[in-house]
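A single protein chain has been omitted; all remaining protein chains appear in their positions.
Chains here go by letter, A and B, matching the order in which they are written, and residues are numbered from 1 within each.
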Amino acid sequence: MENIENNIIEKKELHTEIVAHLAEPHQHKDAIASKMGMWLFLFTELLLFGGLFLLYMAYRLQYSQDFVIAAQDLNIVLGTTNTIFLLTSSLTMALSIAAIQRGKKVLSITLLVSTIGFALAFMVVKYFEWTAKFHHGIAPGAQELMNKPNGEIIFYGMYFSMTGLHALHVIVGAIILVFMLVFLLRNKITKYDYIKLENAGLYWHLVDLIWIFLFPLFYLIH
Amino acid sequence: MANEALAETLESYLEYKSNKSKLFSWIFTTDHKRIGLLYLVGMTVFFWVGVTLGFLMKLEMLTPGKTIVDAQTYNTFFTLHGVIMIFLFIIPGIPAVFGNFFLPIMIGAYDVAFPRLNLFSWWLYMFGGIFAVVALFLQGGPIDTGWTFYVPYSIRTTTNVILPLIGAFVLGFSSILTGLNFITTIHRLRAPGMTFFRMPLFVWALYATAWIQVVATPVVGITILLVIVERVFHVGIFDPAMGGDPLLFQHLFWIYSHPAVYIMILPAMGVVSEIIPTFARRTIFGYKAIAFSSLAIAFIGYFVWAHHMFSSGISDTSRMVFSLLTFLVAVPSGVKVFNWVATLYKGSIELRAPLLYVMMFIFLFSIGGLTGLVLGSLATDVHVTDTYFVVAHFHYVMFGGTVIIFFAALHYWLPKMFGKMYSEKVAIWAAPLIFVGFNMLYFTMFILGYKGMPRRYWSYLPEYQTLHIISTVGSWILVLGLMIMFANLIYSLFKGKPATANPWGGITLEWQVPSPPPVENFEKIPTITHGAYDYEHINWEQDGKH
Partner (left out) sequence: MEKVEHKEHLINYGTYVLIWLSLISLTVLTVAVAGVDLKKIALFVALFIAAIKSTLVILYFMHIKFDDAIFKVFFFVALATLASIFILTSFDVFFR
């Protein structure tokens, strides 16, 4: 009799413990699950941009000459500079993670700040590129652009849409990295638990990957 | 026995009280079971709004001219009916309600991999739905493009397109996050001993569906974004006046929307694979074939989308390629139907309400599937595309398929979810009403379409009127059946007899826990030593008897 009662009491305590653990929001300590979730999210980004690349393929096929002409007005130097900024930011991102894996908090923070710096540099260059275009009447719906042949209108339609969506992701990525910076400073990311930084890094590398394809497809058409 | 003792000591998930207020403990819950119910509540409301719109559409179709509304209003009706039924009911449908509720239990887990993300998915679902509804009342009026919002009309129309599209985008995110959650859960949280090939087939179905949710949805996401960008900034990508190609819109749209129909049907087929073994009292015929066929359908389903575009102007080469691939995708579905029927053969069959709805499904879905072949075949498609034939086809597969199984799942699992039993007599009487009404409503549409009645037309030639009248009367009978069915189920929640842990004699894990289940599902994570339908080797207990 007493055994059964003790059993029930034990069950109730275990129940309370489990319920307190589960029914309230709780942290998962499964880093692989976390990484899996992040990769799955990256696939959605891949397919999102994939749709745009699909359109690009169709339109470049249809308007090959106009694409060549329109692409002349893009600045290869600025495009290449931006490519180098993003590639280097990927390096500093990977190094930042490598540093915290070794417990080198200050180095990790420095590298993360550099990554954010390169992101900002990219946005500055993009800002100048776009405003220069707008200044010359090359903007969606603008008169100068509307006077050009359809193929060139489509080129710029794709250019602004794709580099625009990409830039949005650069901004979001930079914001995420700032959050990671705060986590690093507050020791929420450590040598023993750095999955957040890894996942943020994965996102950042994706942003880099997209640009690796955007660059030749828009700036290097001849 | 253990279940009853457990039920006495542990609180059910319905009763669990946290330190929050009652409302907050529901809308801010991270318990997968409560989230499943939250979806059920939202979905029920949206379903009945969709049914009402359909009902009104059929009323309008009673006469060739105006019956109750003008043409513009009719256009908004069929648009909203489609948007609500597809994005707010069928696509989230079975995964959001029954997947959320039962996936962790079926694999022996306490919850999904990302419980907070799960809650966020539900919030996105509610926001998306509300956005779409609010748009109805804003400047420009309700959207009238059809749920497919083809360009260039969706760029030109003055009705409010952007808000419903934002709603749809948000809903897409909800779907993506649910898929992401389920994939991770299935990979990481299976109980010890539960190998992939010991998982219930419903879990396999959810897994295949989740991959489609994650990989296909973003494509409609970019489509939506581009239409919004086009309307706001006039970039020209979809505008023929500026060199844009409307066919590219259709490609992007259907690259998602065809796999989307597999998001709708795969979970339903998973439910069928659960119900049939239970009521045939034997193991499923060809477990691996059914599991792999789910993956095959998901896979091949990506390769058929342009069969929605056969008469749009795509190349002849692609029409032949897509027609061939479309025929291919019917094969794994056939494998499933064969295996289900084989399971029933010489089984010890108990024809209870869930099995009755499954039987209805097999009949209706088969008609829908076979007429899909008529549409997939180029020569016949030219004749019936964009007619009522198509409307009939997709209602047979989506409504006669997924929705009937949604009802079957309700009849199968509601006793587990709420611990209350419904009147089986009423459930069994509602079914023939639904069946007769359904066939009157939609079979006539096959004939109408074959005779040339176009879809989305407010007015028609007088020679079609007789069939339209029969169809509309069918809708009344159908709605009556639906109301009786729902009333029965809802009544049971308040006044139903208490249900036992295992009213049907199933042997998957959800029948090993109390009805309703405790918050943490299991007192202790079980260790699995047998397959999901191993009736030959398990001492299953039904209502306390063997």
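As a working rule, a residue touches a chain if its C-beta (ideal position, glycine included) is under 8 Å from a C-beta of that chain, and two chains touch if they have at least 3 such contacts.
All values reported here derive from a predicted model rather than from experimental measurement.
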Given A:L78, A:L91 or A:A121, the residue that touches the chain left out of view is A:L91
Residue in contact with the excluded chain [from B:I228, B:A289 or B:V321]: B:V321
Chain not shown, touching residues in chain A: 28-32, 35-36, 39-40, 43, 46-47, 50, 53-54, 57-58, 61-62, 76, 80, 83-84, 87-88, 90-91, 93-95, 98, 101-102, 192-193, 198, 201-202, 205, 208-209, 212-213, 215-217, 220, 222
Given the full complex, what residues of chain B touch the hidden partner chain? 187, 211, 215, 219, 247, 251, 255, 302-303, 305-306, 314-318, 321-322
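The rule is short, and it goes like this: only the chains that are shown with their structure count from here on.
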What whole-number Å value describes the gap between the mean CA coordinates of chain A and chain B? 33
Okay, in this complex, where on chain B does chain A touch? 6, 8-11, 16, 18, 29-31, 110-111, 113-117, 176, 179-181, 183-184, 187-189, 214-219, 221-223, 225-226, 229, 233-237, 242-245, 248, 251-252, 255, 518-520, 523
So, in the complex, the side of chain A touching chain B is made of residues 8, 11-12, 14-15, 18-19, 22-26, 28, 30, 32-33, 36-37, 40-41, 43-52, 54-55, 58-59, 62-63, 140-141, 146, 149-151, 153-154, 156-158, 160-161, 165
